[in-house]
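Here is the structure we will look at, set down as structure tokens.
What you see is the complex with one protein chain gone and the rest in place.
Order as written gives the chain letters A, B and C; numbering starts at 1 within each chain.
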Amino acid sequence: MKVAILGATGYTGSELVRLLSQHPRVELAFISSRGDAGSPFYRVHPQFYEVQGLKLQPPELELIPEAVELVFCALPHGRSAEVVPALLKAGKRVIDLSADFRLREASLYETWYGWAHPAPALLEESVYGLPEINGEALPGAALVANPGCYPTSALLALAPLAEAGLVDWDSVIIDAKTGVSGAGRNPKQAFHFPECTESVKAYRIGDHQHMPEIEQMLAQLSGEAVTLTFTPHLVPMIRGILSTIYLRLRRKCTPEQVEQLYQDYYSGAPFVRLPEQLPETRFVRGSNYCDLGWRFDERTGRLVIISAIDNLVKGAAGQAVQNMNLQLGFPEETGLTQLPLF
Amino acid sequence: MKVAILGATGYTGSELVRLLSQHPRVELAFISSRGDAGSPFYRVHPQFYEVQGLKLQPPELELIPEAVELVFCALPHGRSAEVVPALLKAGKRVIDLSADFRLREASLYETWYGWAHPAPALLEESVYGLPEINGEALPGAALVANPGCYPTSALLALAPLAEAGLVDWDSVIIDAKTGVSGAGRNPKQAFHFPECTESVKAYRIGDHQHMPEIEQMLAQLSGEAVTLTFTPHLVPMIRGILSTIYLRLRRKCTPEQVEQLYQDYYSGAPFVRLPEQLPETRFVRGSNYCDLGWRFDERTGRLVIISAIDNLVKGAAGQAVQNMNLQLGFPEETGLTQLPLF
Amino acid sequence: MKVAILGATGYTGSELVRLLSQHPRVELAFISSRGDAGSPFYRVHPQFYEVQGLKLQPPELELIPEAVELVFCALPHGRSAEVVPALLKAGKRVIDLSADFRLREASLYETWYGWAHPAPALLEESVYGLPEINGEALPGAALVANPGCYPTSALLALAPLAEAGLVDWDSVIIDAKTGVSGAGRNPKQAFHFPECTESVKAYRIGDHQHMPEIEQMLAQLSGEAVTLTFTPHLVPMIRGILSTIYLRLRRKCTPEQVEQLYQDYYSGAPFVRLPEQLPETRFVRGSNYCDLGWRFDERTGRLVIISAIDNLVKGAAGQAVQNMNLQLGFPEETGLTQLPLF
Partner (left out) sequence: MKVAILGATGYTGSELVRLLSQHPRVELAFISSRGDAGSPFYRVHPQFYEVQGLKLQPPELELIPEAVELVFCALPHGRSAEVVPALLKAGKRVIDLSADFRLREASLYETWYGWAHPAPALLEESVYGLPEINGEALPGAALVANPGCYPTSALLALAPLAEAGLVDWDSVIIDAKTGVSGAGRNPKQAFHFPECTESVKAYRIGDHQHMPEIEQMLAQLSGEAVTLTFTPHLVPMIRGILSTIYLRLRRKCTPEQVEQLYQDYYSGAPFVRLPEQLPETRFVRGSNYCDLGWRFDERTGRLVIISAIDNLVKGAAGQAVQNMNLQLGFPEETGLTQLPLF
């Protein structure tokens, strides 16, 4: 089974190369890059030296070999929506890692991303690729919208309570902390080493484009309107998202009941772990796991949930491979069994 | 004016040495250490080589020169309360950097610190040394309880709203992020470099000993009972605390009104800054500043306040020097005008 | 094929668990720990949660299942030599990751490690497990001494020139930089996060115990006496060793000749890479690769060689697995094909 990656040199794209070049069921037959076309992949990412014979191609759709059955789009937001229709028309399956097909409503997309959606007709067709929640919609899907990193972290933490109708939505606050790779590979002042190491900051308070994505999915799971507070923070580390989620339950639950709810909800989910110890991002580094933990703050009646993922794996490329596995009928864990790297 | 430091080799103690050895109005006449007595200070902290002729003395009160008028206690919690009564009896003023004299009620101390308070009679006498709030009580005070690092960060952020009676206390959540120096100088597994760099984690959810200290002061300022949610996190950096504080106001305020409230409250406070840009811990590194910023999250009606301090300066040693200045009648900023170090 | 690990909770031991639990040809049948016996492995290293059902056993040799054919000793120096004789007597093969069986002469061991060697008779029997150099001695070996991390990095860089008789030994300087995991898992003042992040230092100049190990092997390869200068440095990162090696050649060589020499020497070596770009430790992170590069400093007639490895993989656990593969007749790369983790 041959697959392709459009936009292979960004952090998400190169993480896809890492995972797919070791995947036992697929062959990486085409990788593209606008800026580095013509160069061997290892010139851009020397860690892949001698392992990856693949050469970067220009991002021309007609260059994609016909035998390619599935294309990963790791292009910037907006660029994906321009090429996906043609890919689908050409009979390829598509997993899109941009935000272009995540929101159901074109107007919401325009509000948060700043331009009219180039292919609004596809919004309804696309499957939101969070396998633990949406797994049954994936087999055979033509277009999968791979979730954002923050939404993955938040939704896995909240889904069991949301589906059970237990959340007092007015009480929900998501305080998230991300590593710097979440900002992408393009060098900018704010991510210049001396300006972000040894420091922590909040940014885009109440204004981050992942917020509507989180709310849309929670509304779908709970059948209620959801508006919540989400604050992202930048932490001096390469990989990882830790979400600290505060909420009040609608009815009193014992810790055992909450534990049982999560155990049941994720009983068949190979990548969600429920350790006793509170999650730390280092425990999932380089892996496709999402670790969840919680504590009751009895004095205030709040439940505090901690969710940890590697933003580049479960938050992007790993989840895309997991989606592909389900889409194509491979066992869900294929090619994703690497243990976290201390 | 001669001063002394008990416990000079810990991070708080050595930061006091840094500040006091450059203070134009006092002379550092005695520094002690249980473990390193007899050694020159620079042997333990080589950055002080040739600058500090002082030798570490054993922590015997009778060795403190009679001319010493003020003693900084940078001893572990519990140890301070054992020596402070004798110091006061000997006519010294005391600034205690432990938690021993911060809580008003001995029973609360026992609950959170785990042992009966050794000198409960002094709890009422001590002045809580947060100069921006309690400044008028400092001149001439005999015993000053220097606030904890998290409480300093949270209280400066909340005091203007608390005094104005504007806070819906049931809505308050403090999500705080600290650098590793907050854990002290003693090496432990959790703070071993390979185990805490490149990672972020929450700890002691709903269970941190700084919580009652925060609540006590807010109750005093607001005249109401205060119970809130406080979650500390560990971030891979040496210095800094960033507190992200979520709350709802009791009555609708415009951003301009909030701005005005803070401007008025801190109009005479040289160490509280209200920049337009959101605070980041690097902007206060090595300085005694507390930077405050806020944003309204209009969709949810929440106010989100960001507070940044250097935990070892405004969160500990710098604040202690600021307290000393007021206690002894020096200008408040004396010896504390170092700009943040990029 | 069943294998065991003695000392599984240290950094080297847990890296062995990571690699062996994913190795397709062996089963991890026994892991021990003195301090954490009785505990599930994931309690000590939560990243292994749910993946590793193995429980830590006491380090009693009689508890090792009889079916175990090979034992990895990841014990402290000195402790290994106490248990290895019994393991061999019991018919197990042994790969020892301590320094106990690396030096050929017991007197040298005593000089550098400070105590008499407990099992000097085995020193001659042991095979120095650097497969790229010593590969033909590994199949069937009973006792393999896994090289130190610094020696691995230095020897792979120097071996081609040493064997070719090209090195002016009097000119050789190895300036090495290591990540903090090289210091082990035990918390100490020097590796406490606030004391080693944001800083770099040299240590044990002319006095590091890996020096005789390097010299011994180079002497063997070159047939000459070798005495060189070796300076280790500590760099604030978890993993990685970069060795910068300075030397003069005995006869003039063109860059092409040096290139050819290395290409030939490592033509069959799957884990040595010779990229055009200078090695950086991040390009080998989490992998078993050793990246080598060099530049002629024409003004001074020196050759400068750069060698990069992950100290916990090619410098310890990965190399041990590579040794096991050769010892037991598996393909050399089995279980070691993970790409570097950006």
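We adopt the following convention: a residue touches a chain if its C-beta (ideal position, glycine included) is under 8 Å from a C-beta of that chain, and two chains touch if they have at least 3 such contacts.
Everything quoted here is computed from the prediction, not taken from an experiment.
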item: Contact set of the excluded chain (shown chains only); value: A, B, C
item: Option from A:R185, A:R204 or A:R299 whose C-beta touches the chain left out; value: A:R185
item: From C:N186, C:S199 or C:T337, residue that would touch the chain that is not displayed; value: C:S199
item: Residue of B:R93, B:R282 or B:R295 touching the missing chain in the full complex; value: B:R282
item: Interface with the unshown chain - residue positions in chain A; value: 11, 179-181, 185-189, 191-194, 196-198, 236-238
item: Chain B, residues in touch with the chain not shown (by the definition above); value: 11, 14-15, 18, 21-22, 42-43, 45-51, 181, 197-198, 238, 273, 275, 277, 280, 282-287, 291, 312, 337-342
item: For chain C, residues in touch with the removed chain; value: 170, 173, 175, 177, 179, 194-195, 197-203, 205-206, 227-229, 231, 233, 235-240, 242, 244, 246, 278-282, 285, 295-300, 302, 304, 306, 342
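In this text, only the chains that are shown with their structure count from here on.
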item: Far-end chain from chain C, centres as C-alpha averages; value: B
item: Central chain (by mean CA position); value: A
item: Chain pair with the most C-beta contacts; value: A-B
item: Same vs different contact residues, chain A with chain B, by half of numbers used; value: same
item: Distance from the mean Cα position of chain C to that of chain A, given in whole angstrom; value: 37
item: Contacts with two or more other chains, residues of chain B listed in rising order; value: 179, 194, 197-198, 236-238
